[in-house]
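The complex is shown incomplete by one protein chain, all other protein chains being positioned as in the whole.
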Amino acid sequence: MAPRGADGPPLPGQPAGRAMSTLARWFHRRGWRDLIIATPYAWLILLFLIPFLIVVAMSLATRTPTAPPFGYGGENPVLNFRGYARLFTDTLYIRAFVTSLMNASIATIFCLLLGYPMALGLTRVSKSWRNILLMLVILPFWTSFLLRVYAWMGLMGRNSWFNRMLTDSWNWLVPSDWAITSVPMMNSNFAVILVTVYTYLPFMILPLYASLERLDPQLDEAAMDLGSRPWRVFLDVTLPQSLPGIIAGGMLVFIPAAGELVIPVLVGNPSSPMIGRIISDEFAQARDWPMASTVAVALLVLMVGPTMIYSRYQQKAEGAGSGEEKP
Amino acid sequence: MTRRPVFLITVLCFGFAFFYIPILSMMVYSFNDSRLATVWGGFSTRWYASLFSNRQVGAALLLSVQIALISATMATILGAMAGIALARFRKFRGRTIFSGMVTAPLIMPEVITGISLLMFFIMLAQITGWPGQRGFTTITLAHITFSMVFVTTVVHARMSQMDRSIEEAAMDLGSRPWQVLKDVTLPVISPALVSGWLLAFTISLDDVVITSFTTGPGATTLPLLIWSKVKLGVTPDINALATLIVVTVGLCVALAGWLMSRAERRRLAEERLAYRAGG
């Protein structure tokens, strides 16, 4: 559409021309604005909100042997809360939730323990090194997630050089009657945590680095000048100021790790599945859509708390940056 | 700095070893002659040869790239619109719901997004008869939806950093808001649009969970192909494929990083020069 049409003279006797010019005038007055809002809005309502509401509604439906396998009304209850009751009675779900939250929490803590010194180290190396190292942190992030998990499958396998190296050093360290033939790493919660730390570590390092880099090095110097030893400076000055980064990084690891599917399927313990796997299995294998939806809703409810904390800190961090110059 | 932070440097070295040893190991074993993927049996490039002769891989790669190109472009358009709307239009009806809808997909576990879209497509097909078969279109729609919110985040962040008086200046000089957007805002945020597109592209290219729920018969993307093979264990041809992907991505990122830092250096030099010229 030619925007110049708005300025041009109306074409008499040509309704098409007049319609075009009306359209152009509308577009310039408010149409462009309405279109910018309405297009993504409509898209998200159709492909995010409605599917999400389907999940919520499905969690209250009853499973039937039809296709698709659910029903409302008729001989079924209109709202069926049996799924939610099962969440609290069936140990499968309770164990799955506990396993997921435990694995995600432990992985988050290890990410923090490894990521914090790395992020701090990145702020202390020379500028040219820093850019290269930062790129090396981000690089795995651009490569396939699946392949990063896969790389560890290769390392953890029974016959891999890594496993043999661990086995040999164990056998060398302990008496011979404790000797093992290999370290049973695959298909365990340990494997899930290790791979989660591996794949999500960049999400921890980057926000930590961002918050640490902003710190004024003169604050450190001021604290040292006032008689603090480096460790005290870290506790008194650096750590409190990087709290927003810790929260952000922690949530960026914890939230997706708790709902992870790929990692538990590939390296997890099949006899104590995590939530993501439960949802997927209930849905695809057991074809119990209502139960899969119930578990999904429960997982989302559990995620609300951490998300709120995250967004509160996020707003605070942004507010501290630029929120003061409002008239 | 008077003291070298020995501890920090050590952890840094350990961390990077942790990052790269699995990948390097995988790359080395892609040249393994043995059929057993984890036992070394001499150097060979046979897995690369078999990879190149595998038509399935080529088809899957093509499909993935097609989907990624379309969905990244659409996601950039939609995501930029949403970012602009949130950053510039302070008040409009349903703003709260809107801003909720652009953040929620970011934290929604992929499994849930996957089953929600699958149920949506199945029910839609029941009601309207479309989509009769899931595949290319449904995957693309799903990818657009969950990658557009990343673009929105990038664009919104850039827009809130931007000096608003630049837009006001354009308005002051006689441009209507729409022209301001076209002449000033979009060119100024164009780096954010580029990085948003790249982000959406890689997210789409990488996705396996949501794709596995929204795909249908015949539509196998590269991650889906890898997924189906990897579930059965470690195989040497996947090692080779992974090596190719990692090297390609690594080269692209390194090139982009080098170009960016060169541009930045030149810019800084010019600024210094301008400053010294004074006046």
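Chains here go by letter, A and B, matching the order in which they are written, and residues are numbered from 1 within each.
Note that a contact is a pair of C-beta atoms (placed from the backbone, for glycine too) under 8 Å apart; a residue touches a chain by one contact, two chains touch by 3 or more.
Keep in mind that, in the parts below, contacts and distances are computed from a predicted model.
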From "Cation acetate symporter", "Spermidine/putrescine import ATP-binding protein PotA", "Beta-ketoacyl-[acyl-carrier-protein] synthase family protein" or "Putative RNA polymerase sigma factor", the hidden chain's UniProt protein name: "Spermidine/putrescine import ATP-binding protein PotA"
Residue touching the undisplayed chain, where the options are B:Gly94, B:Pro187 or B:Gly218: B:Pro187
Per the touch definition above, residue among B:Leu62, B:Ala169, B:Val194 or B:Met260 touching the missing chain: B:Ala169
Residues belonging to chain B that touch the chain removed from view: 163, 165-166, 168-176, 183-184, 187-188, 190, 267, 270-271, 273-275, 277-279
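Quick note on the criterion: only the chains that are shown with their structure count from here on.
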Separation of mean Cα positions, chain B and chain A [Å, integer]: 14
Contact footprint of chain A on chain B as seen in their complex: 1, 3, 5, 7-9, 11-12, 14-16, 18-23, 25-26, 29, 36-40, 78-79, 81-82, 84-85, 89, 92, 94, 97-98, 101-105, 107-120, 122-123, 126, 141-142, 144-145, 148, 152, 160, 176-178, 181, 202, 205-206, 208-209, 223, 226-227, 230-231, 233-234, 238-239, 242, 245-246, 249-250, 252-254, 257, 261
Chain A residues within the chain B interface of the complex: 3, 27-28, 32-33, 35-37, 39-41, 43-45, 47-52, 54-55, 58, 68, 114-115, 117-118, 120-122, 124-125, 131, 133, 135-140, 142-155, 157-162, 198, 201, 230, 255-256, 258-262, 265-266, 276, 279-280, 283, 289, 292-293, 296, 299-300, 303, 307, 311, 322
